[in-house]
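Note that one protein chain of the assembly has been removed; the remaining protein chains are unaltered in position.
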Amino acid sequence: MIKAGIIGATGYAGVELVRILLTHPEAELTAVSSVSFEGQTLSDIYPSLRGIADLILGDADEVIQKCDVVFAAVPAGISEDIARKCVQNGTVLIDLGADFRLEDPQVYETWYGKTAPEEALLSRAVYGLSELFADKIAATDIIANPGCYPTSVALGLAPALCNGLVSADRIVIDSKSGVTGAGRKLTQNTHYAELNEGFGPYKIAAHRHTPEIEQTLSILAGKAARVTFVPHLLPVNRGIISTVYADLCEGVTLEQVYNAYQKMYENMPFVRLLPLGKTANLHDVRCSNYCDISLHADEHAGKLIVVSTIDNMVKGAAGQAVQNMNIRFGLKQTCGLMMIPPAF
Amino acid sequence: MIKAGIIGATGYAGVELVRILLTHPEAELTAVSSVSFEGQTLSDIYPSLRGIADLILGDADEVIQKCDVVFAAVPAGISEDIARKCVQNGTVLIDLGADFRLEDPQVYETWYGKTAPEEALLSRAVYGLSELFADKIAATDIIANPGCYPTSVALGLAPALCNGLVSADRIVIDSKSGVTGAGRKLTQNTHYAELNEGFGPYKIAAHRHTPEIEQTLSILAGKAARVTFVPHLLPVNRGIISTVYADLCEGVTLEQVYNAYQKMYENMPFVRLLPLGKTANLHDVRCSNYCDISLHADEHAGKLIVVSTIDNMVKGAAGQAVQNMNIRFGLKQTCGLMMIPPAF
Amino acid sequence: MIKAGIIGATGYAGVELVRILLTHPEAELTAVSSVSFEGQTLSDIYPSLRGIADLILGDADEVIQKCDVVFAAVPAGISEDIARKCVQNGTVLIDLGADFRLEDPQVYETWYGKTAPEEALLSRAVYGLSELFADKIAATDIIANPGCYPTSVALGLAPALCNGLVSADRIVIDSKSGVTGAGRKLTQNTHYAELNEGFGPYKIAAHRHTPEIEQTLSILAGKAARVTFVPHLLPVNRGIISTVYADLCEGVTLEQVYNAYQKMYENMPFVRLLPLGKTANLHDVRCSNYCDISLHADEHAGKLIVVSTIDNMVKGAAGQAVQNMNIRFGLKQTCGLMMIPPAF
Partner (left out) sequence: MIKAGIIGATGYAGVELVRILLTHPEAELTAVSSVSFEGQTLSDIYPSLRGIADLILGDADEVIQKCDVVFAAVPAGISEDIARKCVQNGTVLIDLGADFRLEDPQVYETWYGKTAPEEALLSRAVYGLSELFADKIAATDIIANPGCYPTSVALGLAPALCNGLVSADRIVIDSKSGVTGAGRKLTQNTHYAELNEGFGPYKIAAHRHTPEIEQTLSILAGKAARVTFVPHLLPVNRGIISTVYADLCEGVTLEQVYNAYQKMYENMPFVRLLPLGKTANLHDVRCSNYCDISLHADEHAGKLIVVSTIDNMVKGAAGQAVQNMNIRFGLKQTCGLMMIPPAF
C-alpha cells in the first residue's frame, strides 16, 4: 500500500482528495495536515465524514515524513518549501497549486506576484496533465497538477492542435465554473443569496490560468498559441465547462476533426468523446474523473466549437492528482478512480 | 387609459406582461386569451396572481376587438392571422414571436420552416428594439418585438458597430439564458432534477436567433455582419448574459470604445453602462427592464469583450413590449417600467 | 411627502426598505446611514441599484434629524439609543430589530443577553403586527416591527386562537426560511457550496423568536400559549413557510375553522386565504407583502394544520414596516405596497 498524505486537507481540493484516497485500493491515507484546524479531526470540519475520516489534523512536516507521496493543496507561494523537504525525504510531491506549473519563472512572477521556486526544484517538476504527459510524470518526483480550467481546455483542444486542424491563434475560450473552484473561503460573491440566481464573468482576460493554458497549447501546436480566456462563475457546486472557438484551417471538415479526436482518445479511459450531434453537459461528469468532449462546427463562420467539461474538483484537481499518483507508482491510471457520475 | 390585451396570456411571456400591465399607470389590462385554458382565470393557472388577476381567459378575437393594443405571445406561424385582424380592426399589434422579425421571407422560411407572413403585412412591421428604432416604432401598427438573445447582443454591440470600432466579421457570441426562456412547456431538460447542478450549450451555431442577430448587426455596421452564436442553458429562472468577443479595429483603445458607448446611451434610461473595471452580472437586472453593459479589452489578443445582461422575460420580452407600447402611444419610455431589481 | 430615513441601510432588510420606499408614492427616501459603509453610495454596495439609489450613506443622527420617520435595521441592543433620540426629535421610529418587541424586560434579557430598553421607552412601544394591532400602531411613535417567523405564525393562527377553535397548548411550529433571513454577514453555513443542495433545522427549540411567538399567541388566545418552534434553513433566497400543527377543540370542523378565517381576513388586503383543497407555497408570495394561508385537517389525529407563507424580507421585515408607516401616517395600508409576486 502506498502511504499517502495531504497537506492542506481541509480546503475543498484537500477534502476531495480525502474522499478519493479513502476508497483507493492501493493507497492508504496516512497523514493529513491543516494550518487552520490543527488538532481537530476532519469530521469536525466536514460532518459528512463522521465515522469515516476521524483522522486528526497534524502539521505538514509530519505528513512528509510519514508518506510515500504527498499531495499539497495550499495557497500560491508555499509549495517551494514543501518540495524541498519532499526531495530531501525521498517523498513524491503532487502539488495541486500553481507554483510549479509554469516553466518560465518570469511568467510565474508576473502573474502570481511571488518569487518562483528555485531552478533546481523547478527543473525537476513535470506538468501533470495525465493524458498528455504520462511518460514524464512516471519519471519525476515533483508533479505540478494542472489547474481546472487548463485541464478542460487542453484536453478539449489537444487533437485539433497536434494535428494542425485549427489555428493556434485567436482562440476564444469562454469557461464557466461551479463555485467550489473558489474554495472554502468566505467571500461576498460566494455568499448564497448573492450567487444564487446570479451569473457573470470575472477576471476577464486577466485570470492566472491564461499563461498556463497558453503554455500547454503552444506545446501541443508546436508554436506560440494565443488565447482570449474569460471565466464565469456558475451557481452550481461542481463542474467546469469550456466552450472553445477556434478557426478551422482551410478545407478541414468536422469529420476529419472527429476522427483525429477519436484516434487520440480511443485508449484514454477518462476522456469520453461524444458522437457528433450530441452536446457535452457539466451534469454528466459530476463527481467523476471523466472529461466529456463534444465537437461542433459553424461552417458559416469557419469555426470549430469544442465543448469540454470536467468536474473541477475531480479531473480538475483531486482526481487528476490521484491519476498522477497512479502513473507515478506504476498502477493502472483508473485505479480507485472509476467513480460513476450520478444521473441526478 | 390604453386598453391592452394579451393573446397567449398563460405562457411565461404572457404572464409577465400581465404583471407589468396591471401596474401600468396609463394602460388597463382589458382582455386576455389562452387556447389551453380558455374559461379559466389567470390565478387558476398562476396562484401567485390570486386576488390580483382574476380575469377570465377568453379567445383571441375577443381580445382584438376590445383593445387598442394587443400583445401576442404565441408560437411561430400564428401571428400572421392575428396581424390581419388587428389591421382590419385598427388595433396595434405588438408581436412577441418571431414571425415579423426577419425582413427577408426566405430567411424566415429557412430557419422557422413556416411560410412567412404576406408581404402586405410584413412590410408594415417594424423591428422593435426600442433604443435603436424608436422613430419607426412610433409610426407603425405592427411591432415585431425582438428576441431575448438578439436584444442583449444588439445593445451590447451597437455603439461599437455604429462607430466602426470593431470588425463586423468573426464576432463570437457566447450567451447564457435562464430557464424561463424555454417557456412553461414541460421537457426533460427543464425537469428540475436534470437541469439543477447542470449546465451546457444547446443548438450550437444553429439557434433561430442567429439570423435575427445578424440582421440587426448588419444594419448597425452598415455592412454584412457574421457571427458565431452559441446559447447555453443556466440553472436560474431569469436573465440572459451575452459575452461577446469582437476584433478591435487597428489602434482603437478601450477608452475610445467606452466614450462611444457613453455618448450613445447617455439618454437611454434602460441601458446602464458600467464604469470601466466593473463587470455586469445577471443578478443585478432581474425583474427589471435594464440592460447592464460592461466593456473589457484583451489587448494581448486585440479583442473587445462586451458583457451585456438583461432579464430575458422583461427587457428580453414583456418589458420591451410595453416599452414599445409606450413609444407607439406617445408616453415616456419609462412609464410603468421603472421596476427596481431586487438586491437578492 | 413623508420624509423617510433608514439606519442600517446596507443590511438585507435595509436595502429591501430602499427598494420599497423609492417607489412609494407618499414617501421620499431622504437619508440613509451605515456604520460599515459610511461615505459610500448604496449602489457601490448593491450594483443592482446603480442609477437608481446613488444616495451617500451618512450617520444615524443625521437620518433622525432629517426625517419624519426612521426605520432602524440594526443589531440587537442598539435601538434604545436611537429611540431616545427619535422621541426627542419628534421622529417616528419603526424598529425592525427585537429590542422593543417583548413586553417583559426579563424575557428580553434572558433570550437576548442584553439590557432591555428603559421602561419609559419600552412602555411607548407597540408591537407592529399590522393586521392585528392597527389601532395601537396608529397612535404611537415607537413601533416594534415583528420578526419574520412570528409574523407568519401569528397570522396563521390568529382566527383559530381568537375563536377558541384550537388548543393554545402543545402547538408545533415547523418553519422554514430562505437564506436572506440570515442576513448579509458571511458565515460558513450560508457559503454557497455548503448550503446549496443542503437543508436542515437550527436552534431547535432555542430560537429567539420563540418568546415573541408565545407572547402574541397568548394575547390572541387570551391565555398562556405554549409552542415548540423549530426553524430550518432553505436553499432559496426569499420566503418563510410555517407548517403549524394544533389540536382541534372537540367537535370543531375544518369548515368552521375556514369560516372563522374568512371572516377575520375578508377586509385585510395582504392576507390571502386559499380555498380549501389548495396549499400555500412560498413561491407565490415572493417579493410581495402577501401572507398566503391554507387550512387542512388531519381528522384521524384531531389536528388542524395551517400553512402560512410570507416573503421574509417583505411582509416579514421591510414591507410590514412600510405598512406600519402607512398606518401611522394615515395612509391606506396598501399604499406603495401592491407589488405583484412574479410567477417565476
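Here are a few things to note about the model shown:
We call the chains A, B and C, going by the order they appear; numbering starts again at 1 in every chain.
Going forward, contacts are C-beta pairs under 8 Å (C-beta built on N, C-alpha and C of every residue); 3 or more make two chains touch, one makes a residue touch a chain.
All values reported here derive from a predicted model rather than from experimental measurement.
Note on the chain not shown: across the whole complex it touches A, B, C. When the missing chain is restored to the complex, the residue among C:154, C:234 or C:264 that touches it is C:234. Of the candidate positions C:102, C:282, C:314 or C:331, contact with the hidden chain is made by C:282.
Considering the full assembly, A:272 is the residue among A:66, A:136, A:203 or A:272 that touches the omitted chain. What chain A contributes to its contact with the hidden chain is residues 12, 15-16, 19, 22-23, 46-52, 180, 197, 237-238, 272, 274, 278, 281, 283-288, 292, 313, 338, 340-344. Although one chain is not displayed, its contacts with chain B can still be listed: residues 12, 179-180, 184, 186-188, 190-193, 195-197, 235-237. What chain C contributes to its contact with the hidden chain is residues 170, 172, 174, 176, 193-202, 204-205, 226-228, 230, 232, 234-239, 241, 243, 245, 279-284, 286, 296-298, 300-301, 303, 305, 307, 309, 344.
Please note the rule applied: only the chains that are shown with their structure count from here on.
Relative to the whole-protein C-alpha centroid, the nearest chain centroid is that of B.
In a homomeric contact, the two copies may use the same or different surfaces; for chain B and chain C, over half of the interface residue numbers are shared, pointing to the same surface.
Among the other chains, C has the CA centre that is most remote from the centre of chain A.
Centre to centre, using the average C-alpha position, chain A and chain B are separated by 39 Å.
In this assembly, the C-alpha centroid of chain A lies 47 Å from the C-alpha centroid of chain C. Per-chain Cα centroids separate chain B from chain C by 37 Å.
For chain A, residues that reach two or more other chains under the stated contact definition are 193, 195-197, 235-237.
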